[in-house]
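Heads up, the thing below is written out as structure tokens.
Removed: one protein chain of the complex. Kept in place: all other protein chains.
Each chain gets a letter, A, B and C, in the order it is written, and its residues are counted from 1.
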Amino acid sequence: MSDGFWQMGGYARFVWPCFALAGLVLAWNLWAARRHHAAARRRVQRALAMNPGGDA
Amino acid sequence: MNGIIGLAVEKIHVWRGERHVLKGVSLTLASGESLHVAGPNGTGKTTLLRVISGLMRPEQGTVSWAGRPIGQAPLEYQAALAYASHEPALKGDLSALENLVFSVGLKRRVDAARLREALARTGVEACADLPARVLSAGQRRRVALARVLSFEAPLWLLDEPFTNLDAAGVALVAGLIEEHTARGGLALVVAHHDLRLGGAARRLDLN
Amino acid sequence: MWTWFYRLASPPSVYRIAAVATPWLLAGALLAIAYGTIDGLAFAPPDYQQGDAFRIIYVHAPSAWLSLFGYMVMAVTGAIGLIWRIKMGYAVAAASAPIGASFTVLALVTGSLWGRPMWGTYWAWDPRLTSELILLFLYVGVMSLRSAFEDPARGDRAAALLAVVGVVNVPIIHYSVQWWNSLHQGATVAKMGKPEMPGSMLWPLLSMMLGFMLFYAAVLSMRVRGEVLNRERQSAWVRAAVE
Partner (left out) sequence: MSGVGAARAMGLVVRRELRLGFRRPDQLLQPLVFFLIVTTLFPLGLNLRLSLLREMAPGVLWVAALLASLLSLDALFKSDADDGTLEQLALSGHGLTLIVIAKTLAHWLTSGAALVLVSPLVATALAIPTSAFPVMAASLALGSLTLSWLGAIGAGLTVGVKRGNVLLSLIVLPLAMPLLIFGAAATDRAVGGTDATGPLYFLGALCVFTSTLAPFAAAAALRITLE
């Protein structure tokens, strides 16, 4: 890729951090959602272990 | 005729977070009857009373008054009930009389003299003009009872009305309930210990 | 008549549908975002005024849109929960809040990085960014209120009501800030909004918008599954779902 691309017309200092942060936010959302779901599953398993009856 | 004016509670279910507090409770109460809801604490007695009063909406089940679900005409239903919660519910900075003026006055046009009579009836006429915060727990309970009397409402919902009362107080409350039902009123009384109510008194045990 | 709606909103079916939908939504999202990023950074022509700095719009505009969209979803589903007492409404509202808040932060930072070359400072109280900042406060308010209650059901209802009150105030806040801003500098010189864009600039933006929306849907369905489990712990179907 030509050098010009990485310079972003002199605005590299602003453009690349934006895209990097965007990637970070996307990744965080995925990671947090996965962790949130896993935690919920664990809480349910623990609750079920405590009272197997688990009335409807 | 008096059989029609009544309370019907069908299959009330309430969850408190995880706990299934009320599991399909049903009861009926007709004019002239009193019902003692008993059971160890934590079995949802107060929750049941709050559901019946309309303060709390159950997840399932209905409460009807005079044949109509209370949700349809909540304000008419409220005009017909007198609710005495576990706490005597008085403003500490107001005198006993002022407390009655500002709570009974919202439901009925009533003058101070009649309110003083009610306070006399429950034995606390002497402290009518004292701020509620200086009264003892028993006296506060008696002021709350005077309020129930002054509402002159057909349906009484009383949550532990005997707490903090001496023997004379307990007898007074039992007497007032009997008089109320004798006049065709209805009384639903939550109390964790047993009590002897004459007349058409029934009992419901929340296990 | 409403049975299809209740069946759709029934927790077990939502839990299953969300599980099936997530991978497709995620794949679509990453595809659209990849295309949009490459096209936007490498092939779209620079802006005649802002040069290559304008490319930040490809992440700023979609995240600003999602920050608002996420709040709308939170308010609407919260209202559904409050009015029809459907637990699923609360679950979706609780799931949407953190996602929307994260994109609000992204919109704020990208907005201020984009503004820096034009204004000479990272924060010049641009009306759009100020509204975005207040939106972040609204998000934080709703999320803190929900977690302030021990009883989750009560927290859901309180947060739903605050979200509805908030969504009514969002336009009021937006126009008040616009009015306040017009007092001092008149219309901001550099149009922050979407300037009239030729196709070569516009396609990557549409692709990024689509990608971000699909991504939002994917993460929302992942979080809804967790929120449903939290709220349906005592139901029998949960046992099968968790094995």
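Basically, a contact is a pair of C-beta atoms (placed from the backbone, for glycine too) under 8 Å apart; a residue touches a chain by one contact, two chains touch by 3 or more.
Just so it is clear, the structure is predicted and the values come from calculations on it, not from any experiment.
> Can you list the shown chains that the omitted chain is in contact with?
Answer for the hidden chain's contacts among shown chains: B, C.
> Using the document's definition of touch, tell me which of B:Thr43, B:Thr62 or B:Ser103 contacts the absent chain.
Here the residue in touch with the unshown chain is B:Ser103.
> Can you say which of C:Ala42, C:Ala148, C:Leu202 or C:Ala236 touches the chain missing from this structure?
The missing chain is touched by C:Ala148.
> Who touches the missing chain here, B:Arg68, B:Lys91 or B:Arg203?
Checking each option in B:Arg68, B:Lys91 or B:Arg203, the one touching the absent chain turns out to be B:Lys91.
> Counting contacts across the full complex, list the positions on chain B that touch the omitted chain.
Contact residues on chain B toward the absent chain are 53-57, 74-76, 78-79, 81, 83, 85-94, 98, 102-103, 105-109.
> Need a quick check: the contact residues on chain C for the chain that isn't drawn.
Against the left-out chain, chain C lists 82, 134, 137-138, 140-141, 144-145, 148-149, 154, 157-158, 161-162, 164-166, 168-169, 172-173, 176-177, 179-180, 183.
Keep this in mind: only the chains that are shown with their structure count from here on.
> Quick check for the class: compute each chain's Cα centroid; which one is farthest from the centroid of chain A?
Relative to chain A, the chain whose C-alpha centre sits farthest away is B.
> Could you please state the distance in Å, as a whole number, between where the Cα atoms of chain B are centred and where those of chain C are centred?
Each chain's C-alpha centroid was found; their separation is 49 Å.
> When the C-alpha atoms of chain A and chain C are each averaged to a single point, how far apart are the two points in Å?
Chain A and chain C have C-alpha centres separated by 14 Å.
> So the centre of each chain is just the mean of its C-alpha atoms; given that, what is the distance between chain A and chain B in Å?
The computed centroid separation for chain A versus chain B comes out at 54 Å.
> Would you please write down the residue numbers of chain C that are in contact with two or more other chains?
233-234
> Counting only residues that touch at least two other chains, what does the list for chain B look like?
Only 18, 20 qualify.
> Provide the residue numbers of chain B that touch chain C in the complex, in ascending order.
15-18, 20
> Please give the residue numbers of chain C that touch chain A in the complex, ascending.
Interface residues on the chain C side: 26, 33, 37, 41-42, 46, 51-53, 55-56, 59-60, 63, 98-99, 102-103, 105-106, 109-110, 113-114, 116-117, 215, 219, 222-223, 225-227, 229-230, 233-236, 238-239, 242.
> Taking the touch rule as given, give the residues of chain C at its contact with chain B in the complex, in rising order.
It comes out as residues 150-153, 233-234.
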